[in-house]
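Following: one structure in structure tokens, then a few remarks.
In this view, the complex is presented without one of its protein chains, the others remaining in place.
In this document, chain identifiers A, B and C correspond to the written order of the chains, with residue numbering beginning at 1 in each.
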Amino acid sequence: MTEGAHPTHKVYYLVFLALVIGTVLTFVVAKIDLGFLNPIIALAIACTKATLVILFFMHVRYSSKLTMLTVAAGFFWLMILITLSLSDYLTRGVIKP
Amino acid sequence: MSNSQTTTTDHPALVHQFDDMVQQKEASTFGMWVFLLTEIMMFGGLFAAYLIYRLKYYDAFVAGSSSIDVTWGFINTLVLIGSSLTMALAVSAAQRGVRRQQQVFLVLTMVLGTVFLGVKAIEYKQKYDEHHIPGGFFQTFAPTDIAHDLVEKEGKTPEAASQIAERTQIFFCFYFAMTGLHALHMIMGLVLMTWLLVRAGHGEFGPQYYTPVELGGLYWHFVDIVWIYLFPLLYLINRTHGK
Amino acid sequence: MSSTTQPVTHVMPARHYLNDNYGIRSWLLTKDHKRIAILYLFSITFFFFIGGIFASLIRLHLLTPGGELFQADTYNKLFTMHGVNMIFFFLIPSVPAVLGNFILPIMLGAKDLAFPKINLLSWYIFMGGATFALIAMVSGGVDTGWTFYTPLSSGYVKTNVITMAVGILFAGFSSIFTGLNFIVTTHRMRAPGLTWGRLPLMVWANYAASLIMILGTPVLAITLILLALERGFHIGIFDPKLGGDPVLFQHMFWFYSHPAVYIMILPGMGVISEIVTCFSRKRVFGYSFIAFSSIAIAVFGFVVWAHHMFVAGISVYSAMVFSLLSYAVAIPSAVKVFNWTATMYKGSVSLDTPMLYALGFIGLFTVGGLTGLFLAALGLDVHIHDTYFVIAHFHYVMVGGMVMAYLGGLHFWWPKITGKLYPEAAAKLAALITFIGFNLTFFPQFILGYMGMPRRYATYAPEFQVLNVFSTAGASILAVGFILPAIYFVWSLKYGEVAGPNPWGATGLEWQTSSPPPTHNFYQTPVVTEEPYYYGTEEEVRVVQ
Partner (left out) sequence: MAGQVDALYLFLVLITTFFSLLIAILILYFAIKYKRTPGRPAEQIHGSTLLEIVWTVIPLGISMVIFLWGAFLYFHMQRPPSNALEIYGVAKQWMWKFEYPAGQREINSLHVPTGQPVKVTLISQDVIHSFFVPAFRVKQDVLPNRYRTAWFTATTPGTYHLFCSQYCGTKHSGMIGEVVVMKPADFAAWMESGKAEGSLAANGEKLFQQFGCTTCHRPDSGARGPNLEGLYGRPVRLQDNRVVVADDNYIRESILDPNAKIVNGFQPIMPTFRGVISEEGLLQIIAYLKSMSEQSGQPLNNRTSPTELRDTEVPNVQQQMQQDNQNQKPPGKQP
């Protein structure tokens, strides 16, 4: 299939608005002490923003499965790198030598 | 699809190895995505290392992060989001073949990108003045102000403050490595934009052929996404107290 | 050779990619994947022999326990440069950038790779990296070991680590671009009728290797950049004195460098699949299992890296996870070996030179792969880690496996690349010499390793000498085996018999075009209607008579 379909300008402006709101929200939430939730919320907002950009600005919403697979592969491999590295760091010293 | 109304085998931009414009566009777009995949992994290596040290030296990361002026980062985030919007509109204009709009939106994107880099330069200058550049090459890393703030504003003991401040060196390593690599991508993006602007001026892009603008857009949005993550990771680790 | 016994005299085609135009510009500015492959061939052959000279000097030095030939630091530079040379400038580009570059678009029925300019650019980037590496080598060398472990590399040695790191960084980007090109070409430029299930296994293998190139290499790039920053500016990221963790470097380094061994071996496996089917005159046994095992190796290859770090101070749990996952990558390799063997069953086997290399590959790769199980077994790895056992293991996989496959592939496609046949008797002799020399060189090293001889030792305990002498003797035989092909390949360019389009009677699109192929590979786009390796009845009539 062709990766030609693009969203309308209205969608672009809406996405832009959502991104601005997300940025402000991140900023505001960071000032409120929510304990361990702070970084989680910040990252959740960042992920949402990134998803919006990927889906609409980068047209993945209108693209082939192959493109979606490529994007998914990127995040999958990133997770491999992070989780398996952390599997060492987080379990160090758990078994006492 | 929009570009299948006319025959696509005799367009001047068709290169020999492809059968038609559709195949050419699909291959180029997919190629760009594969390239962005490598970019994810390149930044990913930094993100993984960042995460490991952040868990290890959380206090220092908070202190280092809090010493950065968040206003600049906030402004820059908005600037970059704005540039993403203008880029998306430029792609749309190219797709419709409206030359004037292409040029306007590309120039707007470049202006916003330059503003971003300008703000970045101001921030780097601040870091230089504050002796927050890690390593001993430009100047000696001396986070005395961070230690001072920790004592004054956070009520830390002088000993704890100096030890935390000393460790902010690792945080600033990541600050400069990540924002530096990102800024490098921005500069490459601006070069790309200039090239697109010239070609747009020649009226090369239209409904049947706008792949370069589309690819430039993909690249630019990717750089934007990296910043969307960098902003909370570097500027907002824990802002619940302090300045 | 069955086909050459036929009373058919071939003539070279009037126009092909080699005589399409002449002059240095037509080569240095070419966008033809075949010519770029030739450029790569010259470059990596140069590096292979440079690396080979280093290897010979290493073996000569180790003839005596006292190591009288070189000073310790010279020896350290030799093994470092041997490693860097062979891995980054020979093994990684070998099959993909030379054979893959040449044959992959033709196998797909495409006129060229998807991005010919990027293909050419990748060669220039490679040469840029090679220049940096050569500068580092001639201006004093590098003595960190090819693994560049911190903090030794970042703060202690006084050699040109940064220059070498930049060289490797460049070589890395060159392989990223090659991988990108292969992936896009495979997805988007297949000939009509060439479905995924009809792709030659060489394509599958190169596709899998390309996945690793694009996903792993960027992490190496960022690691080397951080290493260079650490060394240049002392930023503290890997420096324990400033709170950094030197083991993190190992994690990041092996995240690429372990999958990188699959970049090296997977394309070789693809070559073997082509050769074994062709010289058995048989469709491959278990096509989909071989194809998917390539992808499985590429994916699992990414989750096993810390098996290089079992004694490096990683956590016990993490070591167990990585050990378990390491076995996951062993299974697809085993599946491949069994399938190749089964392919020969009830075949019509002809032991031409490429087949000799392929059989050598299967045998040596089996030994190399199985000894990998030793190293993945936690308790055992503690003893043999960083000993000559490791050296023997990876040379069995890399030289016994990959170099054999590369040479096999080079012999197999030499008629296609040049249009000429090499002298069969000399080639068989070279294959035999290589096999014998290889085993004599590296088998003793397994024993040395278990006896406890550590790697990277300029001098060693006297009781290790006998086996080292064997190894050095073997190396001299091996050198002959590698020099011979260089001689008769050059000879064949002028005096070799004209090969004709399909000297082996093989299937596959590359054998349907002339040898050498025309610049755009095919005069008309081929249409594929059969599964790969269709050595069916008509074929037998035509070839076997």
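Heads up, the rule we're going with is that a residue touches a chain if its C-beta (ideal position, glycine included) is under 8 Å from a C-beta of that chain, and two chains touch if they have at least 3 such contacts.
Predicted model only: the values in this text are computed from it and were never measured.
Contact with the chain not shown here comes from a single listed residue; of C:Ile331, C:Ile487 or C:Val527, that residue is C:Ile331. When the full complex is taken into account, the listed residue touching the unshown chain is C:Ser323, out of C:Thr30, C:Ser43, C:Asn101 or C:Ser323. Checked against the full complex, the candidates C:Ala298, C:Leu359 or C:Leu407 give a single residue touching the omitted chain, namely C:Leu359. Among C:Val142, C:Val166, C:Met252 or C:Val367, the one in contact with the hidden chain is C:Val367. What subunit C contributes to its contact with the hidden chain is residues 2, 67, 72-73, 76, 143-145, 147, 149, 151-152, 156-157, 240-241, 243, 245-247, 280-283, 285-287, 289, 310-313, 316, 319-320, 323-324, 327, 330-331, 334-335, 337-339, 341-342, 344-351, 359, 362-363, 366-367, 370-371, 373-374, 376-383, 385-387, 450-452, 454-461, 535-537, 540, 544-545. Take subunit B: the residues that touch the chain left off the picture are 59, 156-157, 159-160, 162-164, 166.
Note that only the chains that are shown with their structure count from here on.
Centre-to-centre separation of subunit B and subunit C, using mean CA positions: 36 Å. Centroids of subunit A and subunit B (each the mean of its C-alpha atoms) stand 15 Å apart.
Taken residue by residue, subunit A touches two or more other chains at 66, 73, 77, 81, 85, 89, whereas all remaining positions touch fewer.
Residue positions 26, 30, 34, 37, 40-41, 44-45, 48, 52, 56 of subunit B are each in touch with at least two other chains. Per the touch definition, subunit A reaches subunit C in the complex via residues 66, 73, 77, 80-81, 84-85, 87-89, 91-95.
The residues of subunit B lying in touch with subunit A in their complex are 1-4, 22, 25-26, 29-30, 33-34, 36-37, 40-41, 44-45, 47-48, 51-52, 55-56, 70, 74, 77-78, 81-82, 84-85, 87-89, 91-92, 95, 217-218, 221-222, 224-225, 228-229, 231-232, 236-241.
Subunit B makes touch with subunit C in their complex at residues 15-19, 23, 26-28, 30-31, 34-35, 37-46, 48-49, 52-53, 56-57, 134-137, 166-167, 169-170, 173, 176-177, 181.
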